[in-house]
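Okay, so here's the structure we're looking at.
A single protein chain has been removed from this complex, and every other one stays in its place.
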Amino acid sequence: MKYKVFIGIFIVELLLLIGILLFSYISINTRIDEMKYLRQLCQGLTATDLAIWTEARYTRHPSQTDIFSAFQDCPSCLEHFPAGSVLSPPPHFRRPLEAVK
Amino acid sequence: MTVVLENVTKVYNPGQPNEVWAVKGISLRINKNEAVVLKGPSGSGKTSLLSLIGCMSRPTSGRILISGRDVAKLPERSLTEIRRRTFGFVFQQFNLLKGITVRENIMLPLYPTGLSLTEIKARAEKVMESMRLSKRADFNVEHLSGGEQQRVAIARALINDPEIILADEPTAHLDTKLSEEFLRIIEEIKRSGKTVIIATHDPLVYDSSVVDRVIELRDGMIKETQ
Partner (left out) sequence: MRRHLMILEFALSCLCRRKYKNLALLFAFSLLVFILSSILLLTYALKKEAIEILQGAPEITVQRTVAGRHELIPVEYINKIKTIPGVGKVEPRYWGYYYDPFIGANYTLLGANRDMLRKIEILEGKSFFSEQKGVCIVGKGVAKAYFAEVGDRITIIGADGISYTFKIAGIFKTASDILTNDLIILSNDDIKRLFQIPTGFATDIVVEVYNPEEIETVAEKIKKLFPSTRPITREEILRTYESLFDWRSGMILTMFIAAVVAFVILAWDKATGLSAEERREIGILKAIGWESSDIMELKFWEGFVLSSLSFFTGLIGGYMHVFFFGAPLLSTALKGWSVVFPTLKLTPYVSAYQILVLLFLTVVPYMASTIVPSWKAAMTEPDQVMRG
């Protein structure tokens, strides 16, 4: 009766996954207030960016970067390493012609 | 259930340099509950003929009638169905699956039939009983002796309760004592009303009293019928 064991495990894992999605759903809803706070804080600080990578201007404030920030237009932007490993160049540097506008 | 072959030929790799005419225009008729031996030296076409009869391969030309139905032109699906319902195979190398138990090996043909696991197990228990394998049920097959392995192979062939048992060189890997035991099992099978077709060049088998008829093959043709 191995198949019963498998189906059992499968169902347990599926339930866990559903539980997790449910948890997500609930957390998103319970964090609404917190997000509102953060939004207000953002407004209060006039923050334009998240404080995640503090290495340099182009990682700390990606939305504020200018054309002279290092190697902005390198397609894989590895010079931002390791921040660049999750950040891609801001859209206004993806197509240089558009950025000039 | 009778098996009739009409002018059957089997050519391997037709039209190529390594073309082999393994079976050359064989006609024969095997009746219900008959025990027939296909005798002949190595390379005479015994295995080829056996696999043609057992719907494992299709003839290049000629007709094979099983209960009057020409199987040569049936689609793959029906062939499998016939193979499962009608035939039980005992292969020369036993062809058991290593790593799984005797019981599971014997149950193999029944998995895709839609029977419940309890029923499949009950049936396996029954054939294991008759093959004196009950004690070995939970052993992995590779841990069994040659004679036991063959009994597993026979049990697997019998679990579908087929009407025709096909055995290819069944005594090739057995000593005299085990070969005699095999013949006793064949006798039992025959007594239960089944047809038995054995391909062999072992005198112990074709001289046995169990055998009703010996068909001698040579170079893919029938030499004489006793």
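The chains carry the letters A and B, assigned in the order they are written, with residues numbered from 1 in each.
Here is the rule we go by: a residue touches a chain if its C-beta (ideal position, glycine included) is under 8 Å from a C-beta of that chain, and two chains touch if they have at least 3 such contacts.
Bear in mind that the values here come from a model prediction, so they are computed numbers and not experimental data.
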Taking the full complex into account, find the residue in B:T9, B:N33 or B:S57 that is in contact with the omitted chain. B:S57
Chain B positions in touch with the non-displayed chain are 47-48, 50-51, 56-58, 76-77, 80-81, 83-85, 89, 91-93, 95, 97-100, 104, 108-117, 120, 156, 160, 168
On chain A, where is the contact patch with the chain that was removed from view? 1-3, 5-6, 9-10, 13-14, 16-17, 20-21, 23-24, 27-28, 31, 34-35, 37-57, 59-60, 62-64, 66-68, 76-78, 80-88, 90-92
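Please note the rule applied: only the chains that are shown with their structure count from here on.
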Inter-centroid spacing, chain B versus chain A (mean Cα positions, whole Å): 65
